[in-house]
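Missing here: one protein chain of the complex. Every other protein chain is in place.
Moving on to subunit A:
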Amino acid sequence: MTRIDGIIILDTNGKPLISSHFPQHPPSYATSHIDTFNHALKVAQASPSTSSSTKAELEPILWVNALSRGAAGVGMGGAGLCHVEREGLRFLVPVGRELNPLFAFAFLDSFLETLTEYLGEVTEASIKENFDIVYMLIEEMLDEGHPMTMETNMLKEIVLPPTLMRKLLSAAGVSSIQSPASAPFTAPIPWRKPNVRHSNNEIYFDVEESLDAIIDRKGNLLSSSITGRINCNSRLSGNPDLLLNFGNAKVMTDCGFHPCIRYNRWERDHVLSFIPPDGKFRLLEYQTDTSIGRAQLPLQLKASMSIEDYGGKFSLTLTSRTNARPIEDIVISIHLGQGTSSVSATATGDKRMPGVNSGGLARREENAAEGGVGGGTWEFDPHTQVLRWRLASLTATERAPSLTGSFTSTAQHPVPSPSFDLAFLIQHQTFSGLRIDQLKVAGDVMYKPFKGVKVASKAGRYEVRW
């Protein structure tokens, strides 16, 4: 009920790179998990992916028939295999006994975060280079499957990160590690190292909101939700006790807090009171309760699609409804269905030369070079059967750009995805209107820190049906 079995890291070829010890289980335990996983992956990759995405999809937890040791000795049992993928590497967590299924994933998430903190980036090379550190981390984070020391700041005192200094010292033959700077296991705040010093005291907040929306073919908003997160990079000395005020905190309804945040203070005053960890961390995630109205949608897409035998026609028109800021990095994509062989389309827009394409199997670079940016560029990837239309930016005053064209297919009745996916970015603005107002510092510190705030909003899963 409270433990996972261990952790296995597979390289990009499905070979084990790191495997924790499974003392509770027969020696074949790890291998049978690896085999099951690789087999499932192969099956998923081989099957003609019917979905619009090209990645092979596996269920988040696989069932593994494995020898396991139960209460009554060794016997055929089974285990759940939780897995995630990062940079082509696979991280597997076998679970032999009933467990809160998110426990394993939360652990994996935490583990990966720690690895990133230690190794910079988690790749096959970086893991191989620092395998001893990875093993030590696993050892400290997992005590026979129970999460043990999970706070990165604390781990860093026990398992030293691979810094240049350490390499220097070890190469020079000096044993530096005898007495770490501060005594481990004595910090009063689990997530914060004692005696942090920075010459410049600064803290950065990075607010990012994303909008999920479904718009039906008549332009009605079927559902929408805004999720946001505030990432933080704290470089403050001592133990600062921060108090963060928001412009309209009420918009944040369902929050997920970093453990450093004091719950009751939030409940009472809707302010964030916390002693931050040192370095980068996610302060909170939130959802807003107010779903926005149809009129507030920043970007409108008029889409029509008609299906004929062996092909179809489509026509798209984009309008910006955001007066203040340009909308950037707009990508509109749709999966045109199995068997789509070619697409021809014309993108038109304001000011700049229209880009014309025909029969395009790949992106026509010359379009961009000729300056057909007003109507953007489009591309069709015959492998994934996805049509993409990109625009670098769009303002409300511009003439609405459009893309019209047709596609051919080897299937008599092509089945394109029923909706267009939209992606875009708007800087310096939140959908919800959330603002960071004021930061007060208390605690044992005497300085006034520099506060930096960055705000952006983007489309999450934003789709327009046709």
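The rule we apply is simple: a residue touches a chain if its C-beta (ideal position, glycine included) is under 8 Å from a C-beta of that chain, and two chains touch if they have at least 3 such contacts; residues count from 1.
The definition used in the following text is that contacts and distances are computed from a predicted model.
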| item | value |
| --- | --- |
| Choices "Ciliogenesis and planar polarity effector 2", "Adaptin N terminal region-domain-containing protein", "Clusterin-associated protein 1" or "Exosome complex component CSL4" - which one is the UniProt name of the chain not shown | "Adaptin N terminal region-domain-containing protein" |
| Touch with the omitted chain, as defined above, among A:88, A:120 or A:256 | A:256 |
| Sole contact to the chain not displayed, among A:216, A:241 or A:328 | A:216 |
| Omitted-chain contact residue, chosen from A:32, A:419, A:432 or A:457 | A:419 |
| Positions on subunit A where the hidden chain makes contact | 1-3, 16-19, 21, 23, 50-53, 57-61, 63, 68, 70, 77-80, 82, 84, 95-103, 105-109, 125, 128-129, 131-132, 135-136, 139, 143-144, 146-151, 158-160, 164, 167-168, 170-173, 175, 177-178, 180, 183-186, 190, 212, 214, 216-218, 222-223, 225, 227, 253-259, 263-264, 266-267, 282, 284-285, 287, 289, 291, 335, 337-338, 412-413, 415-419, 421, 461, 463 |
